[in-house]
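Every protein chain except one is present and positioned as in the full complex.
Now for chain A:
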């Protein structure tokens, strides 16, 4: 691309623009930088004026102290368990239904798919009260399965995988059939492997939405110390130690770390997922 040659003033303007952009990014990050800084300060330096980046000493023990108040590692384990199992269920049912909605013809298919799509319109808030009553009746209040099962069937995955499967050439089915594979074999050995990238996108988003979920765990989990997830644990920690900002910030860093790592590792999938489907959004 042969761009017009930039003249001197143009280049200066560009550099200023870039500088402003960097400043905006820095300002945007300042809450997180401040969090990190505060998490390493001794309590006496937290509210120093002027605000400082580094306190009189670096206090790593804030982290171990925060961990003694609340079992954040356990919360991570709980969150991991809930998110992984929920995501697994969601992937399995969505791969099956996405396939059924795209590559198989059956009576009522389009109608059922419309119903699936319509459920995406329903806000979670409308469901939490009856869901809670259901959990009461099933005796699931304060259990892991209450965190996992109710949200494992969101229709989004069916929609995404249907979109994907519709683009797979029919020749592949035919070839599998020529080789003697039946419907189930074709699905498992041909289609699912092909759908891996889409399933990865779905998995990332499902995982994050489980991991960050707050309202439902707040409602259905009483025993936070045993069954809590990160958001619930942090909220309770904040409720109890709210004035100990150095500890609260350490706990916040701990809470953000796993998703931050996930973001760095999986940025491509995340960006792709958002761009292709508009996933996420709060």
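Heads up, the rule we're going with is that a contact is a pair of C-beta atoms (placed from the backbone, for glycine too) under 8 Å apart; a residue touches a chain by one contact, two chains touch by 3 or more; residues count from 1.
The rule is short, and it goes like this: contacts and distances are computed from a predicted model.
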Name the absent chain by its UniProt protein name; which of "Gamma-glutamyl-gamma-aminobutyrate hydrolase", "Glycine cleavage system H protein", "ABC transporter substrate-binding protein" or "NADH-quinone oxidoreductase subunit N" is it? "ABC transporter substrate-binding protein"
Per the touch rule stated above, chain A touches the missing chain via residues 18, 21, 24-25, 28-32, 34-35, 38, 47-51, 92-94, 96-97, 99-106, 108-110, 112, 115-117, 119-134, 149-153, 155, 158-159, 162-163, 165-171, 173-174, 177-178, 183-184, 187, 208, 211-212, 214-215, 218-219, 230-232, 234-235, 238, 245, 248-249, 251-252, 255-256, 259-260, 262-264, 267, 270-271, 274-275, 277-278, 280-282
